[in-house]
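Take a look at chain A:
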Amino acid sequence: MSTDLVLTYVGFFMMGAIALIGAVLAVSQRNILRAALGLIVSFIGVAGIYFVLEAEFVGVVQILIYVGAITILILFAIMLTRGLMQGTTSGHNSQWLAAALLAMLLFAALALVALGTNWNVAATRVSSDLIPKIGAELMTTYVLPFEAVSLLLLAALVGAIVIARE
Partner candidate 1 sequence: MVPFALSLLVLLPLVGAAIVLLIPKGQKSDSLIKWFAVVWSVIPLLLASYLWFVLFDPNASKMQFEEAYLWISSINVRYHVGVDGLSMPLVWLTTLLTVLGLFYSSYVIHERAREFFFMFLLLETGMIGVFVSLDFFLFYVFWELGLVPMYFLIAIWGHAEDRPQYSAIKFFLYTLVGSVLMLLAIIAMYINTSTATTPGTFDLIELATKRPFANDFVFASLAFWGIFLAFAIKVPLFPFHTWLPDAHTAAPTAGSVILAGILLKLGTYGFVRVLVPIFPQVFQANVLPIAILATISIVYGALVAMAQTDFKRLIAYSSVNHMGYVILGVAAAVAIGGANLTDRAIALNGAMLQMFNHGVITGALFFIVGILYERAHTRDLKSFGGLGAKTPVYGAILLTASFASLGLPGLAGFISEFMVFRGAFATLPLIATICVLGIVFGAAMMLWKVIQNVLLGVFDEKRWAEQEKHGVKLYDMTRFEVITLAPLLFLMVLIGVYPSVILNTLNTISVAILGQIVK
Partner candidate 2 sequence: MSLSVPDLNLRIIAPVLIVAISALVVLLGELVTSSAQKRGLGYASLVGLLAAGGAAMGLWDAHAVAFREMVRADNFGVFLTLTILAGAVLCILLSFDFTRAHRIETGEYYALILFSVTGMLLMVTAADLIIIFLALELLSLPLYILAAFKREDERSLEAGLKYFLLGAFSSAFFLYGIALVYGATGTTNLARIAASAPSEMLLIGAGLLLVGFAFKVALVPFHWWTPDVYEGAPTTITAFMSVAVKAAAFGAFLRAFLVALPALAMDWRVVLAIIAVLTMTLGNVAALLQANIKRMLAYSSIAHAGYILIALVAMGGAGVSAALFYLLAYTLTNLGAFGAVIALGEGERERLNVSDYGGLARMQPLLAAMLTVFMLSLAGFPPFAGFVGKFLIFGAAVQNGWAWLAVVGVLNSLVSVYFYLRPVVAMYMSEPVEGWGAPRVAPLVALALVLALIGVIALGVFPAPAIALAAGGLGR
């Protein structure tokens, strides 16, 4: 095993651990603000995994959007909403056991299949000028999805206004 690969493994497991710890924090904390902070940790961990896998662009986007925008929005929402700051809501309900069991089952199935699958590994490394390539793809092959997304965002915007308007 080359040093390169060892480092990759170490990095992957470290980042994975961070993502998992963050996720556990997010669902276990009774204080919603702390839960949101846990979410940030988890997002950073996921971004780290992208970096380890040499998908730098996705990693950067992950941090920019999820950490930089979405969680901040969540924090704002929490702080601006009365009662949520002090309130400690229960993270459990009566169905948690069944849900946990189902989730474990799904995880087991996915893990088994993932381990058993002979993945197609790209023969060549992704070239370094990734960002122009992604840009070009978005403007050619994925132009229709790209436009659809813009429409989707517009609809979401309108919807948000409708819901929020007094």
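Inclusion criterion for the candidates: all candidates are chains of the complex that A comes from, given by their letters.
The rule we apply is simple: contacts are C-beta pairs under 8 Å (C-beta built on N, C-alpha and C of every residue); 3 or more make two chains touch, one makes a residue touch a chain; residues count from 1.
As the structure is a computational prediction, the values presented were derived from the model and not from experiment.
Undergrad: Which touches chain A in this complex, 1 or 2?
TA: 2
Undergrad: Quick one: which bits of chain A touch candidate 2 in the complex? Just the residue numbers, please.
TA: Going by the criterion above, the answer is residues 109-110, 113-114, 116-117, 119-120, 132, 136, 139-145, 148-149, 151-152, 154-156, 158-159, 161-163.
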